[in-house]
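Apart from one protein chain that is not included, each protein chain of the complex appears where it belongs.
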């Protein structure tokens, strides 16, 4: 068994209204010094050892992310 | 400037319908061996060096996560 | 039973999946009569605990205590309001009853609207959970009332949401209001139920205690009416829908805590967040699955799982049926490891239903669930009861891995909870409040001041446009919405061939009710009645959601009693019955109660929705404006 993390983020050139809304709220709450926030998705998977990196790549590319609008990063964690 | 990542996840005991839906779809797509998926949010912040850990903690707690139903983890990345 | 108004502890602690393996069985309870039990922590008073011991002739097991505590809570047992609510029945004449197919006491009232069609409707509160977690609280409030309607055998066809918040500019309103509206919309939109009405009211008294009431209407053919009962010895009990998890367990987790039962080795889970998270997609699929099951006549009886989870569903089904039921609790599909029987019985996991099914229909039932990807499990069956057992209130036996953890007369759990006749006293400040009338207030003195006043009023939060709210709700889905915002009443078509339809409006002015709860409740009724009438429908039935402060305050109890009497007398005067409703007490911040807020919903029938009357003037040139009434 392994634990795998996949982070999916909107591509840089795509407007991220959620991140913007959060960034806009910070100064109103008295938090200074945050210059930008972007919001994406974070997946935590438990996978059998049979699942190799190529398979993970295909899972991320076909299902977890939409390559038209999103980038992703895959990371295996120690378990 | 520093880059900070905040991952927000539904608490373990709280229902995660999104993760369940994704997990259910994988076998239909022919991917075997993924035993569980949980889905949360991933934030990437750019912050001034003036922003200390305590402030980051408060930002996560008040704005990025909903402490009633979510847990979070904060990580400073090298930039 | 849906809403959950118990207090919520937001300090979550670690959940220990390797919870204690010790199980408190009936046998063990008999052998250890003197074991101390945390009944007070579960909200069970000393005398109530004594009564449980008398009923059982021994101490209750942990699982039994969990069941009694939740079913005997104010929210489930109506222990403070019961003696007053009886007045609704007393004032309902035979004639008013003539179109009523199900009334107070069922999951929701049902009326016959002609042409073989029946309509069911009800309003429920989800006030406290919506304050703690506005989005999920409001969302699961909608989910709960929709399952109540399904439990009558009906297709849910529309929802409405009467809401009350603190002042529009109060900081906490900025947290609560957007979350509640997004939650109502997020859940209702995803279910495909048009939102056809509601209210948005702002008042200081709701600042620490917003009111989130949700109303649902359902329609069905008269012959499809399903009542919640488990009858027919040998019939199977099937639990279907979402898996059961630790969410919403709240108080009962004390049973698994260090100090009780588990001991050090057990390492209990304390202080779970009693917040439930809704899965509207699961509920949508559950709706379609239920409708297919009803259509295929595979259901003998059905009950939704709401506020009191399986405790409520099993005890209510059994006591409303033949009285006997046996449940194998370990068959319940779980979402968390190491759950105790008490936790399984008390879990408020959403999107679950419980059905009674003839043995020969079980395979067909499971096949329909399979089609909709709905998990379904036979968890028990209806059993024979002796005459002696019937006299005691039936017999519900629940086992856990073969050991009996519950053996109770279900009627004592579901229907024979404590009844309180709380002290009632007209508040001391009532006369002063009434004497302080508007005669001392300045009146606008000239045209300019009058027009300024008008503009100020139009712009005030209580009168301004509700579009910010209603634009987040789908009002078109299902294609039967004939009137929705802006309208005096929402209206939907029930039968596409004949145009038969129903209209609904909800109203309440808490300030009037504070001044005079008897007349205030009648004003709410009259307003909702008028709103339905002017839409072109004939008012036919009433539901209500009685939101009040603490019943332990005699002044609040007086408001409650007055409001119930006013509403019931008004209904008799107008000749339409109260078919159901909901009581929400303990709406207060510290010692200060909210304004008494008996929200009244009126349902009307219209033979042909083409004859609806839209609100608004100026649609055609040359219209005359008439003022009716005094």
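As written, the chains take the letters A, B and C, and residue 1 is the first residue of each chain.
As a working rule, a residue touches a chain if its C-beta (ideal position, glycine included) is under 8 Å from a C-beta of that chain, and two chains touch if they have at least 3 such contacts.
Note that contacts and distances are computed from a predicted model.
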item	value
Options "Nickel import system ATP-binding protein NikD", "Cytochrome c biogenesis heme-transporting ATPase CcmA", "Phosphoribosylformylglycinamidine synthase subunit PurQ" or "Branched-chain amino acid ABC transporter permease": UniProt name of the undisplayed chain	"Phosphoribosylformylglycinamidine synthase subunit PurQ"
Chains in view that touch the one left out, judged over the entire complex	A, B, C
Candidate in contact with the missing chain, chosen from C:185, C:198, C:306 or C:394	C:185
Residue among C:180, C:376, C:541 or C:609 that touches the chain left out of view	C:609
Candidates C:135, C:473 or C:560 - the one touching the absent chain	C:473
On chain C, residues whose C-beta touches the chain left out of the figure	182, 185-186, 189-192, 279-282, 284-285, 288, 372-373, 470-482, 493, 609-610
Footprint left on chain A by the chain that the document does not show	10, 13-15, 17-18, 21, 63-64, 66, 68-69
Contacts of chain B with the absent chain, listed as residue ranges	17-18, 20-22, 25, 28-29, 39
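We adopt the following convention: only the chains that are shown with their structure count from here on.
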item	value
Separation of chain B from chain C, taking each centre as the mean of its C-alpha atoms, in whole Å	34
Touching residues (chain side chain A, partner chain B) in the complex	1, 7-9, 19, 22, 25-26, 29, 31-48, 50-51, 55, 58-59, 62-64
Footprint of chain C on chain B - complex, ascending	10-15, 17, 20-21, 24, 66-69
Footprint of chain B on chain C - complex, ascending	10, 12, 15, 132-133, 136, 242, 245-247, 272-273, 275-277, 279, 281-282, 335-336, 349-350, 373
